[in-house]
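A single protein chain has been removed from this complex, and every other one stays in its place.
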Amino acid sequence: MIPTTYFVMLSAVLFTIGVVGVLIRRNALVVFMSIELMLNSANLALVAFAQARQDVGGQVLVFFVIVVAAAEVAVGLALLVAIFHTKRTTNIDEISTLRG
Amino acid sequence: MPQLTWIIALIPFFPLLGFLLNAFLIRNERQAGLVASVMVALSFVVTIASMVILASPLTGQPRLSVMLWEWIRIGSFRVSFGFVFDQLTAVMALLITGVGGLIHVYSISYMRGDIRPVRYFAYLNLFVAAMLILVMADNLLLLFLGWEGVGLCSFLLIGHWFERHSVPPGIVPADAAVKAFVVNRVGDAALLLAMAAIFSRMGSLNFFPNQQLGVPGYLERAGELAFTNLDLGTFGAIGLISAITFLMLIAVTGKSAQVPLYIWLPDAMAGPTPVSALIHAATMVTAGVYLIARNHTLFANAGGTSGWIVAIGLLTAFLAATAAATQWDIKRVLAFSTISQLGYMVVAVGLGGYVAGMFHLLTHGLFKALLFLAAGAIIHGTHESQDMRKMGGLKDTMPTTFRVYLIGALALAGIFPLAGFWSKDEIISHAWFGAQNPGAAILLMLTSGVTAFYVGRQIALVFYGKQRDNTYHAHEPDSTMRNPLLILAGLTIIGGLLNIPGLHFLATYLNPVLEEREVVYDTGRIIGQVALAVVTLAIVGGAGYVGWYLYAKTFVQRIKLGKDDPLVRYLGDLWRGAEIGWGFDWFYQRIVIRPYREVSLFLGDVFDKQGIDGMLVDGPGRLVGRMAQSLRGAQSGFIRSYALMFLVGVVIVLGYFVFRS
Partner (left out) sequence: MELVVFIITAVIAITGAIAMLLSKNAVHSALFLLLNFAAIAVLYLLLRAPFLFAVQLIVYAGAIIVLFLFVVMLLGAERSEDDHDLLANWQRPLALGLAAALVVEAGYVLFRSRTLAVMSPTSDDLFAEPEKIAAALFTKYLLPFEITGFILLAAVAGVVVLHMQSQQTSSQA
């Protein structure tokens, strides 16, 4: 059996990579993808703990997360499309109306 | 008769009523003048009646008094609003209401067509009321009320034409009014200190004991306190009475325009001429002399102060006379002349000659008012010119005016047998024989010489020669202006009879109040006095003639508008120094006014605007603004920056929990 710690560590690393992706990349879509990566890493950690505790609830939760993530991706991408209809760019730095 | 003593309250009441009527009800110029004059005339009548009552043997008391109401009661400090009417008051009241009434009538014609005549008459009445309160007050606080009141009215009346930026000879009326008020204030402060000292050490502010109020009078306690001292802590101790009288002296220098606080009087000529006549010749300026006379018991016991009084009086008399000789403006000559003659009065009371001082006060009131009013006639007649270089030859074109002016001028110079001769002579004789101070007497005689000189000069410049400015046609004043002049001239001629040596009516009359030693007329005294009189007459006659001759004959061609006086060539800087009043004004401007202005400007611009406004008021605002501006940088609108901040927070918080163990 592989120690749970390894899985959780892997999850942390993937999460961090996702964070870096959100902060570094300017293409809105790649940022979104990074967010999905972060979600997945969380899922991984959940499944690892579910297996360690022999509790199926963890996996059910992961199932729900996946469902919600799917919904969220749909809506989020629709939003992106709507925004970029007007902005005509995929550079998220251009969306700075929160400025000030 | 005793039941009628309350009528003395009517004396100040009538002019006060006139003020109220003119201030609130009347809008018509003619009505205003009429009401004002009638009120003063009524006051005059009541004054006469009061004098009759006072003199009547049916009245048991030495003075008439009435207490209108209890004014202030704070513990043992009790002051009443009450009047007293004794012989000293009577004499002052006669002068105020009599001459005042004539001036009111004169004003009706003089102020015709003025921009605000109703206000003028209101203030004029208020002034008379305040002055009467001053002389009739039975305590120092009420006197001070009148004192301030005349100061206020002086301010209001000098600044009557406040909208004008300049009147001849170049004074701003509003500034002159403020100057009068502020300079007087210095004196007022001294008087307040004196009152404080009197109340705290002598028990009350009342002149005479008042049963109704339950307060003693302080005047009678002056003798017993003659050797008490006022402890000033580290400054040592000074005689109480000396201190009080010295403070009063300062007040007198302010109100009666002595050195060094006289500077307001020449500028006060910016007011209408009748105002100058009333306030600055006959009444307000005499308040100081009255104050000393009223407090004569104090001054009799104040050793050191008498020396100061005499010194100041002599200095003022002489310096002002020299200044008067150098002026071009007809009213300014009279202004300095007033200052000089006030010096005479101050010297007189300083030497204990209270009767002589009061005598001169009365005669001066008559002939100076006459001179001012006649000058007003001249000013009107020459179409508002006041510079004597524009006059000349008015003897033929304004004969009546010339004659009355001459009477006044000769009285001022002290020519026999006009009133001025007798009163000046009394002072000089008292100085020499009564007070044993020949030095003072000689200085006064010399001053009389200078006086005669400027009188002659003025007569020559105004009336003799040829009219130098031909832009006007000189004309005589109308009857409303002329009649008061004639009355005053008549009084000036016979005024000397009031106190002729030997008969001394005034001295006898005032004796119950002033308690002066009767003059003993032994042979030595008579010869001495006659000799003095003759010498003085000689000096006066000679100087007067020289003054007249120089300006009527010798220099008459060299008098031109804009050019200097011909005597400047011989006297140079002396002349110029006298012309500017020997630099007192200049001194105050440089040493007091300008630094004060600088400090004010500094406090206003730097301290207030930059310091308080800039740092304390705007400062926090700007600080907050700048802080907000810099914090704004964090609101870049970049999502990535915000996310970075999240991460920072997460790492820190997580780190705290992780590494806590």
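Labels for the chains are A and B, by order of writing; each one numbers its residues from 1.
In this text, a contact is a pair of C-beta atoms (placed from the backbone, for glycine too) under 8 Å apart; a residue touches a chain by one contact, two chains touch by 3 or more.
Quick caveat, the model's predicted, so the values are computed rather than measured.
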>> Even though one chain is hidden, which residues of chain B still touch it in the full complex?
In response: 638, 640-641, 644, 647-648, 650-651, 654-655, 658-659
> Please identify, in ascending order, the residues of chain A that touch the omitted chain?
Replying inline: 1-10, 12-21, 23-30, 32-34, 36-37, 40, 43-44, 47-48, 50-54, 56-57, 59-60, 62-64, 66-75, 77-82, 84-86, 90-91, 93
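Going forward, only the chains that are shown with their structure count from here on.
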>> Can you compute the centre-to-centre distance for chain A and chain B, using the mean CA position of each chain? Integer Å is fine.
In response: 97
>> Could you list, by residue number, the parts of chain B that touch chain A in their complex?
In response: 632, 635-640, 643-644, 647
> So in the complex, which bits of chain A are touching chain B?
Replying inline: 19, 22-23, 26, 92-93, 95-100
